[in-house]
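This is the structure, below, for whatever I ask next.
Now for subunit A:
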Amino acid sequence: MLLNLTDLSSESLQSQIIRQIRAKILSGELAAETDLPSIREFARDHHVSVITVQRAYEALLREGLIHSRRGKGFFVSELRENEKHKMAKQRLRETIAPPLMAAAEEGLSSKDIIETVNLILRQKGKKAEQEK
Partner candidate 1 sequence: MSKAFEFKNLIKTYPDFKLGPLNLDLAPGMVLGFVGPNGSGKSTTMHCLAGLVRPDSGKSEILGREIDLNDPAWKFDIGYVGDLHVFYEAWSGEKNLQFLAQFYPRWSHEFAAKLAKRLDLPLKKKAKELSTGNRAKLAIIAALAHAPKLLILDEPTAGLDPVARAEFQDVLFEMMADGERAIFYSTHILPEISRLADELAFLQNGQIVLRTGKDDLTEKWRKITFRLSRNNLKFESVVSHQHEGNDHQVISSDFEATMRQLHELGVENVQHSRLSVDEIAVQILKGANHVATHES
Partner candidate 2 sequence: MWRLMKAELSYYKFALLLGFGVCVLVAVASWIWNWGDLNTPIANSAFSYFITIAIIGSDADKEKRDRLYSLLPLSLREIAHGRMLLAVLFQISIFLLWLIFLAVTRESVTLRTICNMLSFSALTLAMIMFFVIHHDLGYFGNNKRYYGIYYGFLGLAIVSIGFLYYIQKLQTVLKYLFTTLYGLPAGAILFSVFALGMYILSLRIFMRRKSYLA
């Protein structure tokens, strides 16, 4: 599993690990029952401390995205589509709140904000079309 971890982000390493693994699971890139590297292997491969990985895995365990089997390690959990959907939506709410608030403070109205969001989504759609 290849992740992109950096010290230069405003996000802690632990958060980066959690977010990127979550993204891979929710998008289906990591299928159910795929085994994850052991904590120590992960630490060695990505140059992070063992405790950081441990806490990231624990967070993912709490979210129900992964589960562990004694002596066998960590595995991606089986999630129903609507569960994944719910999680992704929750994540969106959490991540989008700060920039939305900032935009509001800068004087944009709800209408402006929704217009901008739609513009962005349309552009993603166009890009997907072009790539096909």
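Everything that follows uses one rule, which is that a contact is a pair of C-beta atoms (placed from the backbone, for glycine too) under 8 Å apart; a residue touches a chain by one contact, two chains touch by 3 or more; residues count from 1.
These made the cut because all candidates are chains of the complex that A comes from, given by their letters.
In this text the structure is predicted, and so the values were computed from the model without any measurement.
Here subunit A is displayed by itself, and among the listed chains 1 or 2 from the same complex, it touches 1. Interface residues of subunit A, counted against candidate 1 in their complex, comprise 7, 10-14, 40-41, 43-44, 47-52, 55, 105.
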